[in-house]
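Below is one structure, written out as structure tokens; comments come after it.
A single protein chain has been omitted from the complex, and every remaining protein chain is retained in its original position.
Then we have chain A:
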Amino acid sequence: MVQKLDTLVETPSQTAGPYVHIGCIPSFAGLEGVYPEDLGLRAIEDGAEGEVITITGSIYDGTGWAMRDAMFESWQADASGRFAGQQGADPKVNGFCRFAADKDTGEFTLTTVKPGATPTRAGGQQAPHIALWIVARGINIGLQTRIYFEDEDNSADPLLARIEQRNRVETLVAKKTGEGQYRFDIYLQGAQETVFLDL
């Protein structure tokens, strides 16, 4: 026998289910009047520094169906690479946003500022990116992924460098479709399966 470790084990996840909206974004789901407004309604306030961008996309299940019930949370740095709560961070950047797939089309939209590069523990840089967390019915533990940008220099990003199949790097890179407009589609399965993260 050995001494017993006193570290605890994380509580297991369970699916957020089909009604996640009433807990997290109740007004979106027709449950009005409990809170003044849904949490995480805006990633930025008016006057945030940097380029305001809109990212549009869908999340597809293994059959190619754009899921109508997924909910997303994003977390990101401001235009100079500072996260909300850090010294000098832009007070107009909340950094956090909650949004959902449209219940008729499955499309989601995130309006925010393009984040700056952020430092790494090893003294390097991470390319500008937005962390994304995805929950839905049928997803038993929230999926982590990232949105990078095709018009940024992603060549030295340590996470992208870890992807062995270089063709899969593209799954994390939003495509520019216009001035300040990007497209980011997520595939849960198949040849285009998005790289999901465990960090």
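A few comments on the model shown:
The criterion applied here is as follows: contacts are C-beta pairs under 8 Å (C-beta built on N, C-alpha and C of every residue); 3 or more make two chains touch, one makes a residue touch a chain; residues count from 1.
Everything that follows uses one rule, which is that contacts and distances are computed from a predicted model.
Protein name for the hidden chain, per its UniProt entry and selected from "Cation:proton antiporter", "1,2-phenylacetyl-CoA epoxidase subunit B", "Protocatechuate 3,4-dioxygenase beta chain" or "Iron-regulated ABC transporter membrane component SufB": "Protocatechuate 3,4-dioxygenase beta chain". With the whole complex as reference, residues 6-24, 26, 29-31, 33-36, 39-40, 61-63, 65, 67, 69, 73, 75-77, 80-86, 94-96, 103, 116-121, 123, 125-126, 129, 131, 133, 135-144, 146, 158-159, 162-163, 188-190, 193-199 of chain A touch the missing chain.
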